[in-house]
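With one protein chain held back, the other chains of the complex are shown just where they sit.
Order of writing sets the labels: A, B and C. Residues in every chain begin at 1.
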Amino acid sequence: MQKITREQLLEKACALLASGEVSCVLGWGAGEFGYDVTPTVFKTAEELKEGFVFGDFCGVNFSKYLVSKTQKLEGKILVFLKPCDTYSFNQLLTEHRFDREKVYAVGIPCEGMADIAKVKAIAGEGIVSIEAKGEKLLVTTLYEDAPVEIDAKDVLAERCVNCKSKKHVAYDELLGEEGDVLDSARFDEVARLEAMTPDERFAFWQNELSKCIRCNACRDACPACTCEKCVFDNPNSGVENKSPANSFEEKMFHIIRAFHVAGRCTDCGECSRVCPQNIPLHLLNRKFIKDINEFYGEYQAGAEVGARAPLVNYTTEDLEPGEVFDRRGENA
Amino acid sequence: MQVNEYKPLIVAFCCNWCSYAGADLAGNNRLAYPADVKIIRVPCSCRVNPMFILRAFQRGADGVIICGCHPGDCHYTSGNYYTRRRMAALFSMLDFLGIERARTRVEWVSAAEGAKFAATMNDFAEKVAALGENKRLEDLRCKK
Amino acid sequence: MLKCSLDKLQALFAKIAENAKLYLPIDNSDGTASYGEWSEGTAWSNALNTTKSPKDFFFPQTEDLMKFKTEGKNIEVIDVRRECEDFVIFGVRACDVKSFDILDRVFLTEPRDSYYAMKRAHGIIVSVACQKPAETCFCGTFGIDATEPAGDVTAWKSEDALYLRANTEKGSALLDKLADLLEEGSDEAVTAQKEKTKKILDKLPLKELTTDAFGGGKTKELFDDPAWDALSATCLGCGTCTFVCPTCQCYDIKDFNTGNGVVRYRCWDSCMYSEFTRMAHGNNRLTQKERFRQRFMHKLVYFPENNDGMFSCVGCGRCLAKCPISMNIVKVMKKIGGNKGE
Partner (left out) sequence: MQRVGVFVCWCGSNIAGTVDVQAVSEALKNEPGVVYSANYQYMCSQAGQEMIKAAVKEHRLTGIVVCSCSPRMHEATFRKTAAAAGLNPYMVEIANIREQCSWVHKDMMTGTEKAIILGKAAIAKVNLNAPLTPGESPVTKRALVIGGGIAGIQTALDIADAGFPVDIVEKQPTIGGKMAQLDKTFPTLDCAACILTPKMVDVAQNEKIRIFSYSEVTDVHGFVGNFDVKIKKKARYVKEDICTGCGACVEKCPMKKVPNEFNLGMDNRHAIYIPFAQAVPKVATIDPNACNMLKNGKCGVCAKVCAAGAIDYKQKDEIIEEKYGAIVVATGFNPISMDKFDEFAYSQSKDVITSLEFERLTNAAGPSAGKLLRPSDGKHPHTIVFVQCVGSRCAACAEKGKEYCSKICCMYTAKHAMLTRDKYPDTEVYVFYIDARTPGKNFDEFYRRAVEEYGVKYIKGMVGKVVPEGDKLKVQASDLIANKQLHIDADLVVLAAAIEPDKSARPLATMLTASMDTNDFFTEAHPKLRPVESPTAGVFLSGACQGPKDIPETVSQAGAAASKVIGLLAKDKLTGNPCVASSNELMCNGCSTCERVCPYGAITYIDKEFRMPDRTTKIRRVAVVNPAVCQGCGACTVACPSGAMDLNGFKNSQIMAEVDAICK
């Protein structure tokens, strides 16, 4: 399904390691069942040949790792960036979160990544291996004698179904062809919720957020959440908390988290991908993005380095908070 | 003292230079508004962190209003412009989560607008009272 | 062996719920399952297991310990412990049942945790044998038989009936109350089903994983294994593995100022967090590598060392499924101590 192959990436990585251009490679490491890919720091060609994989389950956004890895590792780091990852990459550069000189970014094309939950919904439980074959995925399970054949398009992750861009906005080198910024339907679900009554929306979010176990995976995977000290971990912040003690705490955490990344969130979708409870957290971020687009003009965080985020900007003609609702002319 | 009569609790963040002075003027002119409104002085409306607003709701507030200088009149030139954007985004998000819209408001009140301050507080208190107790952003641990 | 026809299952649940609160796995709209309270019409999930383990029933994620009421300068201390009522947890898998033994070791040895003990005493566990284990399952590694779970009552589900066997007095008492809905059943159906499941268990990809390299006394050997660096290199330090884990039992005690007083509560903590074990002098685990190592060394070495060889992992596979970066105890066991497991 991916147009670029493991071998192409491997060759590039080995060449850059051999030339001394980079000292290590941030790539995807093989798992047990074909879908459980682990982001891995490879230091030698041997390690790469043994453990490096690339395929339809390589959704991890490496950008955030650069914040810590550029500090800790010697020499340049080779990082593979899918188009959506490059937006996070730029946003982090805008915020001076890592040293660009310490990174060798290789842009790679992406045909969209698969969602293992969707695969399981079709192929059933007990997946022992997954193999890509053209546009198909061959899924071997404990319970079926022959591999189940799945159309890769049918199991695309939500964020890939609604892919906003196939264009790389940052790289040192691009493998494959450059794509375009896409028109996506990514705000449709937000619009659907907006069209509900407040009571329905409240019920929807109450149900979703009540599942939160406050594992912080959303925060810790989020490339916008790179604070040296998160307010939720800081006993002096007044909002520190370790547990979703009640429905207020659940909302507080997710509202503040979304607010803190508003205007900075590139909509990479990692938050929803990593949530163990499948809470559609990306909808909170997309709500802010949609609002910002509508209130202050289209803005894509990370599209360019150095851009001034909408919430740290203003015009004298901005709409009033009270007009937010008037302009939509909805039921109150 | 009547115990059962529902009285909304309203927190008003007022900027020092315009709205707090507007509130003082309302006082000078003896313009009444409900005692349910309690004012917190901040240097500028842009000092109001969304966390303060949520905190107020958590602790039992039924409505939170932020008052600042009129756009263009900010003592710090641009603070209220940031307030305007932040609060537009935050209020829209609260609405998205199904929190009642009328519980939050931003109003620009100048130091000369004592009457507007009183009228705003009367109106806001009335609208919040109509909604009744804040249930959607309450924290039961904080109930008496 | 008793049995209850599957079409009487709701009646069975209703009967249980007459005397005690009944909790069982329920499907969420997103395809996952969680334990929830049964009410009329609530369907029992077909999912293999819940995302969050049932340890929550005895060791909730957040639990009030005591309260202080302040008025002016006066402080009143309020004990919030109350005698709790019996409750039934239905549908617990073998791995999770085993996790209670591990938690008991922690909370019921002196000093006994009265909060845990209270709930444990009143909880009745109805376990259910597995039929469709997942690729992530490796309970066998820890000597658990997925077809023969422990618990106060063990249940097997067949095509048409639920077979039940009481293992404890609590279990018998429960089944006695359900007698109207139960009939005698033969062991054969259960045996046949167990055989069928065992064949699948034999095919599990992690079947060969062993604990040979681990256990008490292995600290020196494993602590400085060079593989820890690479394994922990991309750990996000989130708490997902610990929070979905049925055996992780670390907690923090915190005070929440309500404005009128203070609620002292405990909540799950995670050894993956950088604040964990921070003391006045600072933190004794300074890097994510050390925190990461701690979690696995604790499960595989320190815990067995202090608990007669009992590992504090039950092979439920939750962390395999839920870790955002798919790093987990299996990958660790395969790399550490030279255990390739294959």
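The definition used in the following text is that contacts are C-beta pairs under 8 Å (C-beta built on N, C-alpha and C of every residue); 3 or more make two chains touch, one makes a residue touch a chain.
Owing to the predicted nature of the structure, the values given are computational and were not obtained by experimental measurement.
Asks: Missing chain touches which shown chains?
Replies: If we consider the entire complex, the absent chain touches A, B, C.
Asks: Which parts of chain C face the unshown chain closely enough to count as touching?
Replies: 70-73, 257, 259-260, 282-283, 286-287
Asks: Considering the whole complex, not just the chains shown, which residues of chain A touch the missing one?
Replies: The list for chain A reads 71-72, 94-97, 226-231, 234, 236-238, 260-261, 264, 308-309, 311-313, 316.
Asks: May I ask you to list the residues on chain B that touch the chain which is not drawn?
Replies: Residues in contact with the chain left out: 1, 9, 11, 16, 20-21, 23-28, 30-33, 35, 38-44, 46-52, 55-56, 59-61, 75-79, 82, 86, 118, 142.
Note that in this section only the chains that are shown with their structure count from here on.
Asks: Most remote chain relative to chain B, going by C-alpha centroids?
Replies: Farthest from chain B by mean C-alpha position: C.
Asks: Does A-B or B-C have the larger number of C-beta pairs in contact?
Replies: Answer by contact count: A-B.
Asks: Just by CA atoms, which chain is the most central one?
Replies: Chain nearest the centroid of all protein C-alpha atoms: A.
Asks: So the centre of each chain is just the mean of its C-alpha atoms; given that, what is the distance between chain A and chain C in Å?
Replies: 30
Asks: Approximately how many whole Å separate the CA-defined centres of chain A and chain B?
Replies: Those two chain centres are 36 Å apart.
Asks: What are the residue numbers in chain A that touch two or more other chains?
Replies: Each of 245-246 in chain A touches at least two other chains.
Asks: Can you list the chain B residues in contact with two or more other chains?
Replies: 139, 141
Asks: Applying the document's contact rule, which stretches of chain B touch chain A when the two form their complex?
Replies: The touching residues are 50-51, 54-55, 57-58, 71-72, 78, 81-82, 84-102, 104-106, 136-141.
Asks: Could you list, by residue number, the parts of chain A that touch chain C in their complex?
Replies: 31-33, 36-41, 60, 65, 117, 121, 125-128, 141-143, 207, 211, 213-217, 219-221, 233, 241-246, 270, 273-274, 276-278
Asks: For the complex, give me every residue of chain B touching chain C.
Replies: My answer: residues 59-60, 139, 141-142, 144.
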